[in-house]
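Only one protein chain is missing from this complex, and each of the others stays in its spot.
The first chain written gets the first letter, and so on, giving A, B and C; residue counts start at 1 in each chain.
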Amino acid sequence: MEIIEEDTWVCLEDNRNESKIVKVSEKKMVGWRKHKFDIGVILHKQYNTFWKIDKSNTVVEITSDQFYDNADLDNQIDDANIEITKTNKDLFDFNDSQKLTQEEIIQLKQQKEGEEIVDEVIQNSKTFEQKTEFSKAKYLKRKKEKYVCCFMVLKTTIDNVHKTQFLESPQKLNFMRIDSLAFFMQLSSITQNSNILMFDNANGVVVSAVAERLDGEGSISTVFWNHSKSNLRDYLPIQQMNFNEEILKSIKLIKNLEDIEKNQNKYTHLLIAGEFKFTEIIEKYLNLIAVGGIIVIFSTYLEKLHEVAEQLLSSGLCSKIDVLDSFLRYHQVLENRTHPKVEMNAFGGYLLQTYKLK
Amino acid sequence: MEIIEEDTWVCLEDNRNESKIVKVSEKKMVGWRKHKFDIGVILHKQYNTFWKIDKSNTVVEITSDQFYDNADLDNQIDDANIEITKTNKDLFDFNDSQKLTQEEIIQLKQQKEGEEIVDEVIQNSKTFEQKTEFSKAKYLKRKKEKYVCCFMVLKTTIDNVHKTQFLESPQKLNFMRIDSLAFFMQLSSITQNSNILMFDNANGVVVSAVAERLDGEGSISTVFWNHSKSNLRDYLPIQQMNFNEEILKSIKLIKNLEDIEKNQNKYTHLLIAGEFKFTEIIEKYLNLIAVGGIIVIFSTYLEKLHEVAEQLLSSGLCSKIDVLDSFLRYHQVLENRTHPKVEMNAFGGYLLQTYKLK
Amino acid sequence: MIQYGDTMILFEDGKPKQFITVTQGQTYQNKYGAYHHYTFLVKPGEEILSKNGTGPIYLMTPNPHLITETVPHKTQILFMADISMIILKLCLKPGQRVIESGTGSGSLSCSLAAAVGHKGRLFTFEFNKERANNGKELFAKLKINQATCFWRDVYTNGFLKGDDVENQGEFPQENSVDAIFLDLPQPWLALDHSKKMIKKGGRICCFSPCIEQVQKTALELRQQGWKNLETLECLKRHFERRVKQEQSLFDDVQKKVCTDQNKRVTYSSGINQAYGHTGYLTFAQYI
Partner (left out) sequence: MIQYGDTMILFEDGKPKQFITVTQGQTYQNKYGAYHHYTFLVKPGEEILSKNGTGPIYLMTPNPHLITETVPHKTQILFMADISMIILKLCLKPGQRVIESGTGSGSLSCSLAAAVGHKGRLFTFEFNKERANNGKELFAKLKINQATCFWRDVYTNGFLKGDDVENQGEFPQENSVDAIFLDLPQPWLALDHSKKMIKKGGRICCFSPCIEQVQKTALELRQQGWKNLETLECLKRHFERRVKQEQSLFDDVQKKVCTDQNKRVTYSSGINQAYGHTGYLTFAQYI
């Protein structure tokens, strides 16, 4: 059983399916969902455990059943009696007439536990009793989700580091959706001893994914957009991955662009994640890429990829230039209520991949 | 009961879900699926009937059951015993080792009826007996689809006229997928007394859809790409719709571009379907569009729509310029085998819509 | 020219905002100030300024697409992508007769009514009384005379004229309608009634959010002998333009020389918020 050690970053995933990544240490205060609590409590405990923030803002351990009782996540069997309603509209209808004012609810929050607030809110709903059993169950889950704050503690992974960053601000990651990151990695085909030249404008998330795969057995020369002022520590995702020294050492931060050319060996990969001036990079550095090397570029703009595709093609050094995007949708799989999820990220960006030949 | 009259265009939809649109008249020979047959046989018969081409190339009426017995269309209950196989691969595995050579099969075709050929082909399959019951049933349907030629007779509609043209050559319709056509119509909001200026580069399919909706109560000034040499009769889709005189009269073919400006009233709609030089059209004709008028443009190229969007915006005469595309997928809905269809048209084009304001 | 009594769609900040019935003596108020209704008696689409001379608004003639974007809805409604496919794949033409159930917000009803035109007829049935009344009001307000809205439980009572005296107006006859649209949680319970109403060659469409509903519907349609079944889904995605200044990596470092300083490029990008699902559309033909 692995234990949460001092100064490790962990991912907290809450009953609304939102997440926060924090560094755990003794008496470390954390602010989340309008609570301020000491996350140090989970130190030396196991991963994959469940916790609740009680009314005194103390973090206490709960069972997984208690956690899921307060979550309307799709990974639960919803055992409410489903009456199929007379119109489809009701399936998505969660309107409520609430007698409590916003101020009263704020007051309640300061005095009571999440579950007690939910009780009060329900007692003060004018429409609750008129709802079908299905709607009632759904309403209850929603209110619990809102007023009860509990979370599970997971190890950080590229998946949840990306998710946390992306939920906060997709712009910071150049709108690179998780499937685009997955495609980026697969198209890059990183292997042992890869010698990578990388331009990352996605806050270090892509560098982290590459570094994890490389596992210290190779090197990544990394240029960030604001390369003059940056330090590896400035990129939160890299910290959050809890990399060992070996991996951290494989990430060479390029502060002076002239250092790119000082590399002894040719680069096996040229990877660009985000809005750089691609044609400029290709012009300057294509000659530093080894024959047989791999080039992968992610961009929000199809036009920019086609511009660079033209440049690569006319260089005569590349064939099979693929430009692609992807479609990703999550599904709700529940008895009698299976359908693609209504919320969707409809735009994930575009990718270009090619090989350098000679 | 409506009867197929002389010189009416009808849609033949076959047991492979392909279609052909033909004009029916006495002793009219038609070539399809390597058969040549007299379609005049269906004259004065009812719509929505089923027919087979027998070995002497005669068209004979069959029942709907006989038709569906030879079709592997998804609208049939597949009552084969489904053994779930040991690997998912077999669900899509239709390889066959056939003892008959291609020449032998061609000979067979000249001598025998479709069903008899299927029997021979099955007897000469080395792998047929090793197949699961499910695979056998599927194999049989596929062979019947291939060697038996039957069809149903439907009235022509915009849907099947588009489908027939699109199957033949998506390029001719500028890759305008059926949903883009549907969106185009909905965004155009054609009503009685609309006075439409239209540029159609989709072989008349879009003009037909607009004319059908207008139902003769308004006018459509239509410019085709090769406008100097064209005549309404040159556009097959317009003929295929069997329009009455009133509707045909509402379509004013512009042969001389100067006639566009001679219209007495302002146009209520500016509709452009396909690859014209949009900015040129807007520059020349935006002033001919009435205040409150609707502008809809379809293109294969997003860049072109954004170019014209910029132009419209800077004219100060348009607000709420929407640029959109759509995702369309068909599903197979069969017991224990429900999934989106594997074949997909992944690209349907882009649309722009806006209103002229003042 | 807009007249008193006309119901129009009000564009504010470049977007459709609400229905407005132009009424003598009334005033419309927004953040830009007040607008006398008598200033509304212009052509649709003409600029109307507030008393302060600011905040241009526009009154537009309601059309099916704008109605969908404007109609008040508390719950899930059918949006443009589904509506477009429904109209096209039901092969609606002017002069035809259509049944719809339920009416809901009336968003689809207006599009169906427009597709069959003033010579056609739309019979729309709604289980919820309040929504049925809303539908009636909407048709009256927008002068959609070809549409009639009935308050009824169609599972039990079907589409023919019955004992329910509150329902006024012309009912559809047996074997007389060209198309039927069902947005019901259990469409299979209304298929018997539908079969009674549909013409030979006519088409049906069932909208269902969940795949289990689609499976049951398809099974029942096949058992009843409907042909040419097709299930599809259609999603819409919007794009926006972004004007970017192309920045060189080298400019940034040296902070001295700055190449292409004024090079602004327009790019297009998808908007990442969109509906990932509304429902499945299942079409069939009665042959």
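Going forward, a contact is a pair of C-beta atoms (placed from the backbone, for glycine too) under 8 Å apart; a residue touches a chain by one contact, two chains touch by 3 or more.
As the structure is a computational prediction, the values presented were derived from the model and not from experiment.
*Asks:* In the intact complex, which of the presented chains make contact with the chain not displayed?
*Replies:* In the entire complex, chains touched by the missing one are A, B.
*Asks:* In the full complex, which of B:Ile3, B:Val60 or B:Met344 touches the chain missing from this view?
*Replies:* Spelled out, the listed residue whose C-beta touches the missing chain is B:Met344.
*Asks:* Determine which one of A:Met176, A:Leu253, A:Ala273 or A:Leu302 touches the chain that has been left out.
*Replies:* In the complete complex, the chain left out is touched by residue A:Leu302.
*Asks:* In the full complex, which bits of chain A touch the chain not displayed? Write them out.
*Replies:* Interface with the chain not displayed, on the chain A side: 1-2, 47-48, 64, 73-77, 152, 154-155, 157-159, 178-179, 181-183, 185-187, 189, 191-192, 212-213, 215, 290-294, 302-303, 305-306, 309-310, 319-320, 322-333, 335, 338, 350, 353, 355-358.
*Asks:* Just the residue numbers, please: which parts of chain B touch the chain that's not shown?
*Replies:* Contacting residues on chain B, toward the hidden partner: 84-93, 95, 170, 175, 177, 199, 223, 225-228, 256-257, 275-277, 280-281, 300-304, 329-330, 336-348.
As a working rule, only the chains that are shown with their structure count from here on.
*Asks:* Counting only chain pairs that touch, give me the topology of the graph as line, ring, star, complete or other.
*Replies:* Basically all the chains touch each other, so complete.
*Asks:* Count the C-beta pairs in contact for every pair of chains, then give the pair with the highest total.
*Replies:* Summing C-beta contacts for every pairing gives the maximum at B-C.
*Asks:* With centres defined as the mean C-alpha position, give me the chain A-chain B separation in Å.
*Replies:* The computed centroid separation for chain A versus chain B comes out at 42 Å.
*Asks:* Could you grab the centroid distance between chain B and chain C? Build each centroid from C-alpha atoms only and quote it in angstrom.
*Replies:* Each chain's C-alpha centroid was found; their separation is 25 Å.
*Asks:* Going through chain B residue by residue, note those that touch at least 2 other chains and give them in order.
*Replies:* 302-303, 327
*Asks:* Taking each residue of chain C in turn, which ones touch at least two of the other chains?
*Replies:* As it turns out, chain C has residues touching two or more other chains at 211, 233, 235, 237, 268.
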